[in-house]
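Notes for the one structure printed next.
Then we have subunit A:
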Amino acid sequence: MRIAPFWPLAAATFVIGVAATFYFNEYYFVAGYLVLQGLIMATAWNILGGFTGYVNFGSAGFFAMGAYTSVVLYTAINPPLFVVIPAAAVVCGLLGLGAGYLTLRLRGVYFAIATLAMAIVLETLMVNWEYVGGAIGAFIITEDVPFFASYNAYLFVLMLALAIGSVALARYLNFSRIGRGLAAIRDDEVAAECAGVPTLRLKLISTTVMGAMMGVAGALYPYFVTFVEPVSAFSLIVAVNAIAMPMIGGTSTWVGPVIGALLLGSVQEWTKVNISSELNLLIVGVLLVGFVALAPQGIVGLAQKFAAWTREQREKRRGDDSATA
Partner candidate 1 sequence: MANRIVVDNVEAGYGTVQVLHGVSVTVEAGETVVLLGSNGNGKSTLINCIMGIVRPKAGAIYLEADGERFDLVGRTPAQIVDLGITLVPEGRRLFPALTVEENLMLGAFRKEARARIEQNLETCFEAFPPLRERKTQQAGSMSGGEQQMLAIGRALMSEPKVLLIDEPSVGLAPILVSRVIAKIRELKERRDLTVLMAEQNFNQAIKIADRGYIIVHGEIAFEGKSAADLQDNDMVKQYYLGV
Partner candidate 2 sequence: MTQPLLDVQELSKHFGGFTALDQVSLHVGKGERFGLIGPNGSGKTTMINCISGALLNESGRVLFQGQDVTRLKPHQRTRLGIARSFQLPRPFSSMTVLENLCIPLEYAAKERSRLARRQEEAMAILELIGLADKAHDHSGGLTQIDMRKLELARAMAAKPDLLISDEAMAGLSGSEVDEILDRLFTLNERGVGVIMIEHVMKAVMRFSQRIVVLDAGAKIAEGTPDEIVNNPLVEKAYLGE
């Protein structure tokens, strides 16, 4: 599904986003930041889950390792963010590459469970690593940046740029030679291999890109919360959202996770403030279960069905008209 000119739309979104930081109060870009974080995670998850057909339950692990890469760098040399972000991408990309090799031996549920196990093992490592604060956690002190209204506004704009970049990459993958190969793997790995698709290499690309993207989403997290400890960095809600958003939006194209993330993310931020943060979690769970059971193609699928239905109705009506005429 191609939505009208992507790049102009992306540029406009970015400009509006930047402008908005000067007119709205702090709360909106804190909420906005979290929605965008979810969007990157969902987009990343979908590259493996939706395009390639491998379920990753360990998204929180990749996210947290991105965050901890920042913590390590901050503690060691406190480099600027444009160094931190690529570093997190590299670390988590390598982690993703490792997970990719798991696909050699593990399919389906076993792969999913292995990724979950991987996340918990990483969490324990961080809990026991004094350098990054262990179980207690580590503080990050941020400095004001020029031009932006506040540090959070700055992070919001950065996140917006990263989100647009991630979506653009997912969109590219979706429609490229690689994306077509991944779709073949998702449909039937054996048949894909026999059609000349180098399945292992493509799966490795898929897991690496997924890992790197999640690492990027996590890289700014320490600067956003200014305090990182394992329990919140490896939070299950990160993993659940990364799955729920694509499932709700629709997993077969790059658009689904974007729609799912914007929708679910906004609903979550709204309920968090207006009702309670527990209820917001309940909503995620209920929507996830509801969508996988009743609308497996997600919102995108529902929209396509609806479009097909209206087209049919219109044709039927036209048929009736010509019959009466």
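On how the list was made: all candidates are chains of the complex that A comes from, given by their letters.
Things to note:
The rule we apply is simple: contacts are C-beta pairs under 8 Å (C-beta built on N, C-alpha and C of every residue); 3 or more make two chains touch, one makes a residue touch a chain; residues count from 1.
Quick caveat: nothing in here was measured; it's all calculated off a predicted structure.
Of the numbered chains 1 or 2, all belong to the complex, but just one touches subunit A: 2. Those residues of subunit A whose C-beta lies close enough to touch candidate 2 in the complex are 177, 180-181, 183-184, 186-188, 190-200, 252.
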